[in-house]
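Below is one structure, written out as structure tokens, with a few remarks after it.
Removed from the display is one protein chain of the complex; every other protein chain stays in position.
After this line comes chain A, so read on.
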Amino acid sequence: MTAPYLKPLPQISEENRPFWDGLSAREFRGPRCRSCGQFGWVPYPACRNCFSTDIEWVPLSGRGVIYSYSIVHRGPAAFAGDVPYVVVMVELDEQPQPMIVLGQLDDCPLDQVRVGLPVSVTFHDIPGEDVTLYRFSPSAPVGSTGGG
């Protein structure tokens, strides 16, 4: 028996449903403006570059590099049992407008987390909920040099 998931989950709306449906289908999608070609994260109903509302959801590589990170030693409420955990900002590979996505990093010794580390999206179905969340892992296995 799995313990219930007690961490916050997203309210899924008509506007953001394609993103969350994408995660469920193992696809990390991002909004791209058909008018000017720019990506934007987090999603907004109109393009933040040209203000067009002609936005399409396109599959993204799900790959990027760590732009910044924090090893969290004191977590809020439901995250308290997870410490230490790694919150990352990942700059996705897609251009021209870099998208910086906030998430958590798994499978990486704490002493190997660094700015610039290549990472990829992973998909996590939440038991008992109609939601799939994304997380990140190193794109190639990372070994520990001790500590961690």
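Everything below uses one rule, namely that a residue touches a chain if its C-beta (ideal position, glycine included) is under 8 Å from a C-beta of that chain, and two chains touch if they have at least 3 such contacts; residues count from 1.
Everything that follows uses one rule, which is that contacts and distances are computed from a predicted model.
Between the names "Flavin-containing monooxygenase", "Acetyl-CoA acetyltransferase", "ABC transporter subunit" or "Glucans biosynthesis glucosyltransferase H", the one given in UniProt for the chain missing from this structure view is "Acetyl-CoA acetyltransferase". Mapped onto chain A, the footprint of the missing chain covers residues 4-11, 13, 15-16, 41-43, 67-80, 82, 85, 87, 89, 91, 98, 100, 102-104, 115, 126, 129, 133.
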